[in-house]
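Here it is, the structure in full.
Heads up, one of the protein chains got dropped from this complex, but the rest are sitting where they should.
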Amino acid sequence: MANKWEGQALVRKQAQIGDGIFDLTLQADEIAARARAGQFVSLYCRDGARILPRPVSLCEINAGEGTIRLVYRVAGKGTKEFSGLREGDAVRVLGPLGNGFSFRGKSAFLIGGGIGIPPMLELAKELNEKEPQTEHKMILGYRSERFLLEDFRAQGEVFVATEDGSAGTKGNVLDAIRENHLSADVIYACGPMPMLRALKAYAQENRMECFLSLEERMACGIGACLACVCKTKETDPHTNVRNKRICKEGPVFDAGEVELS
Amino acid sequence: MANKWEGQALVRKQAQIGDGIFDLTLQADEIAARARAGQFVSLYCRDGARILPRPVSLCEINAGEGTIRLVYRVAGKGTKEFSGLREGDAVRVLGPLGNGFSFRGKSAFLIGGGIGIPPMLELAKELNEKEPQTEHKMILGYRSERFLLEDFRAQGEVFVATEDGSAGTKGNVLDAIRENHLSADVIYACGPMPMLRALKAYAQENRMECFLSLEERMACGIGACLACVCKTKETDPHTNVRNKRICKEGPVFDAGEVELS
Amino acid sequence: MNKNPDRNMEKAAVNTSVQICGITFKNPVMTASGTFGSGEEYSELVDLNRLGAVVTKGVANVPWPGNPTPRVAEVYGGMLNAVGLQNPGIELFCKRDIPFLRRFDTRIIVNVCGKSAADYCEVVERLANEPVDMLEINISCPNVKEGGIAFGQDPKAVEAITSEVKKRAAQPVIMKLSPNVTDITEIARAAEAGGADALSLINTLTGMKIDIERRTFVLANKTGGLSGPAIHPIAVRMVYQVAQTVSLPIIGMGGIVTAEDAIEMILAGATAVSVGTANFMDVHAAEKAADGIEDYLRRHGIADVRELVGALL
Partner (left out) sequence: MNKNPDRNMEKAAVNTSVQICGITFKNPVMTASGTFGSGEEYSELVDLNRLGAVVTKGVANVPWPGNPTPRVAEVYGGMLNAVGLQNPGIELFCKRDIPFLRRFDTRIIVNVCGKSAADYCEVVERLANEPVDMLEINISCPNVKEGGIAFGQDPKAVEAITSEVKKRAAQPVIMKLSPNVTDITEIARAAEAGGADALSLINTLTGMKIDIERRTFVLANKTGGLSGPAIHPIAVRMVYQVAQTVSLPIIGMGGIVTAEDAIEMILAGATAVSVGTANFMDVHAAEKAADGIEDYLRRHGIADVRELVGALL
């Protein structure tokens, strides 16, 4: 079967689960059948004034039900439009896109920061399923308000960091790791660039493998337009220059191969 | 009170009553309270790709219920969008706009052609109410399929012309007038330009007063942008040149004062 | 708690007034010429006292009948117009439109059009003793055969007409520039060399729409001026380029619909902005832009809108 599917997906349900955070479930059998943790989909707006699709990471994939779960923050007019979708509405979607996380069979940190938290949930589920005996810990960094916490707790041990100290460790995810004396062989992370930079450095110091999911403004979402690239250490075989396509070779990269600006 | 109202109107109901013809009722108390036959409203699209309001004539005004009835043809993407409005939806509207018909207290032909038929219904109702003793006849010209016929019959004597002869007189509204040996003192008409030109000539031959409702592509809809003008015999006091604003001085003009291109 | 700062800012006074050529405007939001008439029709729905200025529809020395219809066409995210500067002529304008606008607490900027330098000068001279605040010289209308854009695309012609007008003008002179040029900074420099007091940009971009079912041009004039949100990024770019090139105050326009659009233009170098086609999208667009700029200042704790002017230069 083709790797990607494009079409109208039915909205199964949508709920607001936080300040500007929405939880959307779509019926998209062909995408659910193909997708894996770390991949994303493109959502298209109805309003013709907004012409580019919005990339949204997969929070959960239910191949059995043929549904995908998207947890996103309203950041502009496009996501505002999506937040108005109701059960029974249709939304045009393309996916799955990107490479997704690779499994290393080693103990891991699953680290999410802010709106980078949702994709770590599907990763936790897949690790539990595919690597039941490997131990992994989830470290979630919030500004203040928590979301998806119960879903994560159902997947294993969760450590929380909040900037305002309203829950868990006061500070960032690294503060939570240190405060709880946590250790692992691999880091999987998604979140804001300062967090990713800090994790890359932390992984180097501690000789850990580190896989980071990157973000960038996208246009085509499938690797044709070269809008969403990131600098790389080595020349990339496809682009033949020192950058890679986040929507195609990424969004997940080995921290060692990319330069985080 | 101000002459015009702008705001969100609630959709009371909408139904398709013909091939591409839709019948929309809006809750718009402030407009219903001010409007009269021959006036129109501007409907605004939701889709940001379509920025100009669509002028739609008033088919019925129910001041008591605070509703206005709009019967329109789907002619493009904007009217296509409107055709999707359902009970309970909101649509932004501005009105009432234009001058409307003036009452002459004389026997009249109410002549509608194609999508120019709907505004004649409200005119018939108002004439029946304000001039119960004056006799008026309604002559409606269709291509083939009839719509609103029962509504008109409830207002008095109706004569039908169809291009394909599928009902009433085969031909146009003038053929129907001649075939039925009809006569009156005044013509009120709305419809395609060829029909209006023919009626202007007919009125001159028969020394009848003649009031025509004109159409033109509009932008502001309130007389500021000078997009929708029609040529006039005399210099207009406002524009100071030989044309008048259809959305402001019109859409209804004395056939004698305008030049129909 | 979270809301308190905002509440305090609500109370805090923020300055929205700007000065151009020594004239103070209560806020930076004006109406773009040709979209607002002389305000009379809109005054039924809009509080003109909320506007920094009303920029009138272009007026010539004599009445102009304008172009044949259709004069407008909607396009994706914008519209085309070929009204052709229909106007009642300067005499009726002075007798009717100026007294009307004087009834409101807003500035009056008269847009002047012509087919020759002499036409412009005649109108400017006629306005010398009229109670209007500024003159905007339209040398960039794409919809008239003579004059208009013909002047606006040639630096020498722009400099010449600017100095001709300046010789006769009693009020500060704003030259309105066309975006249909290779290098708008060259045109701006020419206007500055000619003695312009300020610049308005951008006028419309020349466009065309074809009706494929009838296989004919939608506009009787074939081509028309493209305006509306579709052109905003081009306008912001040109304002930014010109603001870096000349020292004249700039009134920025082109596709401004929201306060956000207006603030983009101000950050790019505009001292004031004009809301044009957006008036057709929402009769309250200009008022909302003025309110939105005030809200933005409060939200960001900025005491004076003038801190934003050209902040990205």
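Going by the order they are written in, the chains are A, B and C; count residues from 1 in each one.
What we mean here is this: contacts are C-beta pairs under 8 Å (C-beta built on N, C-alpha and C of every residue); 3 or more make two chains touch, one makes a residue touch a chain.
Quantities reported herein were computed from a predicted structural model and do not represent experimental measurements.
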item	value
Displayed partners of the chain not shown (whole complex)	A, B, C
Option from C:14, C:137 or C:205 whose C-beta touches the chain left out	C:205
Among C:251, C:268 or C:289, the residue in touch with the chain that has been omitted	C:268
Identified contact with the non-displayed chain, of C:39, C:114, C:229 or C:249	C:229
Identified contact with the non-displayed chain, of C:118, C:170 or C:311	C:311
Positions on chain B contacted by the hidden chain, ascending	48-49
Positions on chain A where the hidden chain makes contact	2-4, 6, 44, 48-53, 78, 94, 216-230, 238-243, 248, 261
Touching residues (missing chain, whole complex) on chain C	75-78, 80, 153, 180-183, 205-210, 212, 215-217, 223, 226, 229-234, 236-237, 240, 255, 257, 260, 263-264, 267-268, 296, 311-312
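Quick note on the criterion: only the chains that are shown with their structure count from here on.
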item	value
Gap in Å, rounded to a whole number, between the CA centres of chain C and chain B	35
Inter-centroid spacing, chain B versus chain A (mean Cα positions, whole Å)	56
Where chain A and chain C are represented by their mean Cα positions, the distance between them in whole Å	46
Multi-partner residues of chain B (each touching 2 or more other chains)	48-50
Chain C residues counted as touching two or more neighbouring chains	76-77, 229
